[in-house]
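Heads up, one of the protein chains got dropped from this complex, but the rest are sitting where they should.
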Amino acid sequence: MAATALQEHEVAHHFDDLEQEFDSHKLGMWLFVASEIMMFGALIVGGLFLLYLHPDAFAQGRPRLDWRLGALNTFFLLTGGFTMARAAAFAQKSDQRKIQQNLVLSLLFGFGFLVVKTIEYKAKFHHGLLPGPAFHGEGFTSLHAHVFFGYYFVSTGLHALHVLIGMGLMVWCLILSRKVKFTRSYYTPIELAGIYWALVDLVWLFLFPLLYLVG
Amino acid sequence: MIAHVHDNNINYIKTKTGLLSWFVTKDHKRINMMFLISVLIFFITGGIYALLFRLELWTPGTHPLITPDTYNHYFTMHGVIMVFLVVVPGIPSALGNFVLPIQVGAKDLALPKINLTSLYLYWIGGILAIVSLIAGNADSGWTFYAPYSISKNPAVLWMLTAAFFLGFSSILTGLNFIVTVHKMRAPGMTWFRLPLFVWALYATAIMQIFATPVLAITLLLLLIENFFHIGIFDPAMGGDPVLMQHFFWFYSHPAVYIIVVPAFGITSEIIAAFSKKEIFGYKFVAFSSIGITLIGFLVWGHHMFVSGQSEVANTVFSFLTFFTAIPSAIKVFNWTATLYKGSISLQTPMLYGLQILFNFTIGGLTGIILSILSLDVHLHDTYFVVSHFHYVAFGTTIIAFIAGIHYWWPKMTGKMYNEVWGRIASVIVFFGFNITFFPQLIMGSQGSPRRYYHYLPQYQIYHQISTVGVVILALGLVIALVNLLISLRMGATAPQNPWGAHTLEWEAAESPPVLFNFKETPIVTHGPYAFATEKT
Amino acid sequence: MEHSTEKHMEDQPGHTYDFKILGRVYASLLFLAALMVGFFLLPIQRLPIDWLDLLLVKRLLILGCSLVMAAIVAGFLMGLKYEKSKLNSVIFFTNFAFLFVFLVFTLADVACRGIIDPSFMQQINWKSPVHIDSTADSTPTPIP
Partner (left out) sequence: MDTTKLFWLPEKASTFASNIDWVWTLYFWISVAFFVIIIGAIVVFVFKYLRRRPEQLATAQITHNTVLETTWTAIPLVIVMALFVIGMKGYWNMRVAPSNAMVVDVTGRKWVWSFDYPDQGISNDTLVVPVHQPVRLLMTSMDVLHSFSIPAFRAKADVIPGRYNSLWFEATKTGVFQVFCTQYCGTRHSYMWTAVKVVDPDTFNAWVAVASDPSRGKTPAEFGAILYTKKGCIACHQVDGTAGIGPTWKGIWGTMVPLEGGRSVLVDSAYVRKSMLDPGADIVKGFQNVMPTFEGVLSDKEISALTAYIISLK
């Protein structure tokens, strides 16, 4: 559809100008991201606590995770972050088609991440590396092996949930990009979605080494 | 979203009519009123639970009507409702929501939709709490200590979920406040022209944003432990219950300050307004709020002095805990000094304000004694602790909440309540509260443990005084509430500035305020307590 | 923080994205990711050096990589670098300050538990679901 058909953005009634609106929304997003970081951070602190408490469990659990799949997922997330940033950049150029292309790309990379996760989970289930009493993995000498996998499922599961939320935001941006005209002075939704996706990257950049490499 | 054209000359209550217009509103004032009603309803509920188990404690031994399980259920419901549904959201969401944007001279909070979301999350939490009530006996205590809380009691599961949602409601409110204070201040509203209530809410918001997520993850892990026993908290699976306490208190100690710091803000406003005097040491009071916030993140371990935490950690936490005493002391001293050479009028809000000084002095002093390591070992988990945190959470926060309701009532509703009955109620509340909780200090010092359905006969006298006190307290609260409600029907119309205060909501906004708070954006030229400008 | 009340549409909130910089950022992130995995695959702990814990060195290198990557993501993709006010950076670093406090004090607890009595660290009367068979080889093969 032609860019002229798109509606111009109106500053909300309680703001004085675009700048104030943009800054407020961005600061709001930042504070939300801050709380998300605290949540994941606490989870990671818990992980390090367990690593201190049961180093043997981590030492034996870690090799059961395939670092290649982890690395592949890292690649997917980083690329998704890159395309999200490009989407924002094109929004500033108000190039609707390029915006949509990049958003779709990011969506695909997010989807790829989830696919790989599913493969990993399937394998774990198949080998009985389940959390808690359901655990029946073979070849462990650490009595706490199940704790490692319990922690693995909780942390990666929660992260995967956030990947889903991030993809939801992308879809929302796609829908918006068909209605609203993104310009250099209004591209807030894509900017915010980009920040959120960067958060998802950030968390993974700590989870990946903690679970797949260190241990 | 185009600003729907409203007449900005009629007040916010009348701008739109119909119940629906309230449920979809983005106006911070309407959202605040809905918060206020919900919080008061839950406050009454929690109070009824307290009454019930205080009556049970009239005599030791078993009771035909209230079994031990019922008792455990009652004190759990009292705790969860009062903490997560009343005192934590109470002042920020149900007073600050209304007052903060007006005090900084904004048309609305920065993120009105987020504000409405916060209200709906609060309602979801409340409904889940009620569901848990139907689901059975939630008996884990509000602290949800593992492994007792992971015994798959359905009511506890619902309660955990409820607290989870309430946490997010709290986060969103705090987020909104910080953005508003940073980005929405009126021209001329510099940082040091902000009223101390705004400073307090700002400090609170920091804690809401940085501490509450840890509660969320704690509750999440508890729920997961309930179903999968992954062995992070569950000792039967090789987990560590003390780690759960670390997680819980890393939120719940800042939560104590989330509860009490806004109360400090209200106290500052009221003390200044009713002694017609610039607050003494404005900057000290302002920064002490921030100071309490930052220290508040370093001292959670003092809840765990006997919980099997290592002696080294105990010592460190005890050391840091003593520093929280300093900002609190600074506040009390500054309030006292503000009274000096003032023109003090003992109207209802001020009577409550002075009670806060009295109660918080006791609450603070009893707090310091609990951070003395060797003494805490004796006093830990006794009625002394119960009394201490009620002196803070009720004697300071709830009283400040009531004081704030009385103080801003004319602004919120446009009606004046009956002053005489207001004062009577406040005096009754004062005596009721202290009769209820002072005996518990003595009982605790003699070693009477908390959360006890049955107790040694020698404690009966204190329990009975306490129960008498709680009835008096309830009476006072009922009088206050009825007085306010009556004023809605037959109260006199409130003038714009009944107390002669100098903050924006009194100087620049009508009572009740118009839809966008001000006819035109105010230009701020003086500080919040410019009583020096007054001439007779 | 005063701002004019009349609205002017030509104001440009936020920074302008630069595709060249974005490209460089992306490249460096991928490089660091590769480096991280590289460190992991490097069998340096087998080197005949006993005067320092090479496994620890390895871990530190890996964590160092992830920290640098985190900094890049926050700085460029989240736009910290371009903020006019330093507020967002303050928020971001407050996060890590608090988390650091949380970690240090929690470990200060668990690490010092045994000092009065070693038996405090040992776990008792709990049941592990792990079946130990003595024939388990020490280096299990990675499974997808």
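The chains carry the letters A, B and C, assigned in the order they are written, with residues numbered from 1 in each.
Assume a contact is a pair of C-beta atoms (placed from the backbone, for glycine too) under 8 Å apart; a residue touches a chain by one contact, two chains touch by 3 or more.
Since the structure is predicted, the reported quantities are computational estimates derived from the model, not experimental observations.
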Missing chain: touched chains present in the view: B, C
Hidden partner chain, touching residue among B:22, B:148 or B:421: B:148
Residue ranges of subunit B at the interface with the undisplayed chain: 68-69, 72, 139, 141, 145, 147-148, 151, 235-236, 238-242, 275-278, 280-284, 306-308, 311, 314-315, 318-319, 322-323, 325-326, 329-330, 332-334, 336-337, 339-346, 354, 357-358, 361-362, 365-366, 368-369, 371-378, 380-382, 442, 445-447, 449-456, 458, 461, 531-532, 534-536
Positions on subunit C where the hidden chain makes contact: 116-117, 119-120, 122-126
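Going forward, only the chains that are shown with their structure count from here on.
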Chain-level touch network, classified as line, ring, star, complete or other: complete
Pair of chains with maximal C-beta contact number: A-C
Separation of subunit A from subunit B, taking each centre as the mean of its C-alpha atoms, in whole Å: 35
Between subunit A and subunit C, centroid-to-centroid distance (C-alpha), Å: 15
Subunit A, residues touching no fewer than two other chains: 20, 23, 27, 31, 34, 38, 42, 49, 53, 132-134, 143-144, 146
Junction residues of subunit B, two or more chains touched: 182-183, 210, 214, 237-238, 240, 243, 250
Residues of subunit A touching subunit C in the complex: 11, 16-23, 26-27, 30-31, 33-34, 37-38, 41-42, 44-45, 48-49, 52-53, 60, 63-67, 69, 71, 74-75, 78-79, 81-82, 84-86, 88-89, 92, 119-120, 123, 127, 132-146, 184-185, 187-188, 191, 194-195, 197-199, 201-202, 205-206, 208-209, 212-214
Contact set on subunit C toward subunit B in their complex: 1-3, 5, 87, 94-95, 98, 101-102, 105-106, 108-113, 115-116, 120, 123, 126-129
Subunit B residues within the subunit A interface of the complex: 1-4, 106-112, 114, 171, 174-176, 178-179, 182-184, 209-214, 216-218, 220-221, 224, 228-232, 237-240, 243, 247, 250, 516
